[in-house]
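Missing here: one protein chain of the complex. Every other protein chain is in place.
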Amino acid sequence: MTDPLLHIQRLRTSFKIKDDYYAAVDDVSLEVNKNEIVAIVGESGCGKSALAASITGLHNKERTKMDGRISFKNKDIANASINQLNQLRGSEIGMIFQDPLTALNPLMIIGEQIEETLMLHQKMSRQERKKRTVELLKEVGIPRAEQIYYQYPHQLSGGMRQRVVIAIAIANNPSLLIADEPTTALDVTIQSQILDLIRKLKDEMHAGIILITHDLGVVAEMADRVAVMYAGQIVEIAPVIELFDNPKHPYTRSLLQSVPSAFDKQERLYVIQGVVPPLPNLPREGCRFKSRIPWIPEEVHEKEPKMHEVGPGHFVRCTCYEDFHFIGEDGGMNHGAS
Amino acid sequence: MALLKLEDLHVHFPIRSGVFKRIVGHVKAVNGVSLELKSGETYGLVGESGSGKTTTGRAVIGLNEITSGKVFYAGKNLIEKKRTKELRREIQMIFQDPYSSLNPKKRVLDIIAEPLRNFESLTKQEEQKRVQQLLSQVGLSQKSIAKYPHEFSGGQRQRIGIARAIALQPKLIIADEPVSALDVSVQAQVLNFMKDLQKELNLTYLLISHDLGIIRHMCDRIGIMYKGRLVEEATAKEIYENPQHIYTKRLISSIPDIDPKNRGKMMALREEVKRDFDEKYNQYFDENGLAYDLKAIAADHFAALPGEGQ
């Protein structure tokens, strides 16, 4: 097998809160291949966005510590200088953000914002840049591209602005695309168009894509592989069909049970006990999900939970999945451990 | 009799322009909506941003001025009559964002007691007792009473918002995207809780949301809004399994399927529905781009299908 496009090994990203550092990403290893969409799922505070920002070192350096290896095309970029990172950002690695309404500079015309990334990474004349920008706008499905070029962000709808953000991300044909909740702020019909667009990018550019989302429906539609994160760690990773057909980790199973489905009607939704603790209070020892499934006996958890291979490409953290069963919020509802 | 009935509701916002800011036109946010809520049911109002769903909800509670049309609550026309105190306490609202809809400088006691203070004259002890009772009803500890909103998680804050809304024992609650700012597991908690509360207090909900999963889970009947008008109204099952209007079909087909094995099927379906939508758009909307009036196509299923108007 060829080397992965992106190989993250034992990454730990810690943020400074008051005077101490707390790991928001804690010992994460992940591979992303060319022509592959890897989804990272979890609730807010699980570390998925921190992981995405760590890859290109987008965090404020003064309040962040990073350990571990991130190799991109076989080069370590975890310890790259800001100049080296600036050469990767926007050219080899493109990023798409959650809120298209705030992601564009309100005082710059659309054309200028796309051209900036072309100017930084390619040798092009002014005319060539403009031509390429209009092409890009058309590529992401923006009608009247020549006019939109001269418009300001506030003149466009949310869906159109997200297309502009995508145009910026793909302007220099990146080989890795990181999309952080790209459709969360959009209506469902616009969402499906944007997802189509991202899928098309993968098919045409064969890029590797990291898709960060909390929406399991989006994961099911888009991903080739799925990593589920909880409290800064990956708790389960599997090919997409395997994950939905045969989820193992208690957190994955709980998440799947708590989403209201548009396709069939459940009487009650499953509620995960407790809350995700704030970063300084994250449990750092033993199984991190333990406190939210207190009816599972202590001895089935591992002291130092490791990833266990349970199928081809399917890994689960901690042994507690073997003995996990649901218990309803009022204690009576048992969904059974299938 | 219907608890809430809207008849040909219009809410138009003026567009002003020029040197003297004269009114040059109107944004017809709600453009002829009629619907009925039966006592004890949950009615879901669905649509994209800008479809007029939120404006409709806000008009019912009196936060947007009604341009024309009638709003009946328990048989009384809310527009002709001045909203009496009694009426105002019977209709309450739950807002979208639990982070910004609670005053950060007020204690939980003051937040929840605010409507009580406006409508009832209670002694300090009575008030405290009522607030404690409400807190236990929404599943928050008695200690919360002296805390401030920032000390709570998102789900707990939304419970505080709900406690405030039910403090006056309302009959109708308008919930505008009540869980869209919350994480899935917290969302599940609040939705379950809203259901329990409905049974306990015989509440009627007007639930406004863009999330079709939540709507399916919560609602008995659903109205689909597009550009200020209803394009379809039916029971939840009918809407999801037998949509008739091209917009409803488009909306339903856009929902991501939770089963990755259906991916190919869904993509083909979406492709087909989109083609249909583009081709037949002019048939389904009149020359002004408006949806036709709703017509009954089965018992409890109405759609704005083309054909001879009434």
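A and B are the chain letters, set down in written order, and residue numbers restart from 1 in every chain.
Following the convention adopted for this analysis, a residue touches a chain if its C-beta (ideal position, glycine included) is under 8 Å from a C-beta of that chain, and two chains touch if they have at least 3 such contacts.
Just so it is clear, contacts and distances are computed from a predicted model.
Student: Name the absent chain by its UniProt protein name; which of "Peptide/nickel transport system permease protein", "Oxidoreductase", "Xanthine dehydrogenase family protein subunit M" or "Asp23 family, cell envelope-related function" is it?
Tutor: Looking only at the record, the undisplayed chain corresponds to "Peptide/nickel transport system permease protein".
Student: Among A:66, A:80, A:120 or A:241, which residue is in touch with the absent chain?
Tutor: Reading the full complex, the residue touching the unseen chain is A:120.
Student: Out of A:50, A:77, A:103 or A:145, point to the residue that touches the absent chain in the complete complex.
Tutor: A:103
Student: Touching the hidden chain in the complete assembly: which of A:87, A:184, A:266 or A:319 does that?
Tutor: Among A:87, A:184, A:266 or A:319, only A:87 touches the chain that is not shown.
Student: Decide which residue listed in A:5, A:25, A:51 or A:95 touches the omitted chain of the complex.
Tutor: A:95
Student: Tell me, which residues in chain A touch the chain that this view leaves out?
Tutor: Looking at chain A, the ones touching the missing chain are residues 56, 58, 82-83, 85-91, 94-95, 97, 99, 102-108, 116-117, 120-121, 152, 154-155, 165, 168-169.
The criterion applied here is as follows: only the chains that are shown with their structure count from here on.
Student: So in the complex, the part of chain B that touches chain A is made up of which residues?
Tutor: For chain B paired with chain A, touching residues are 48-49, 153, 155, 183-189, 191-192, 195, 210-218, 236-237, 240, 250-252, 254-261, 263, 266, 270.
Student: Tell me, which parts of chain A touch chain B in their complex?
Tutor: Listed in rising order, the residues of chain A that touch chain B are 43-44, 158, 187-192, 195, 214-218, 220-221, 223, 240-241, 244, 254-256, 258-263, 265-266, 268-272, 275-276, 329.
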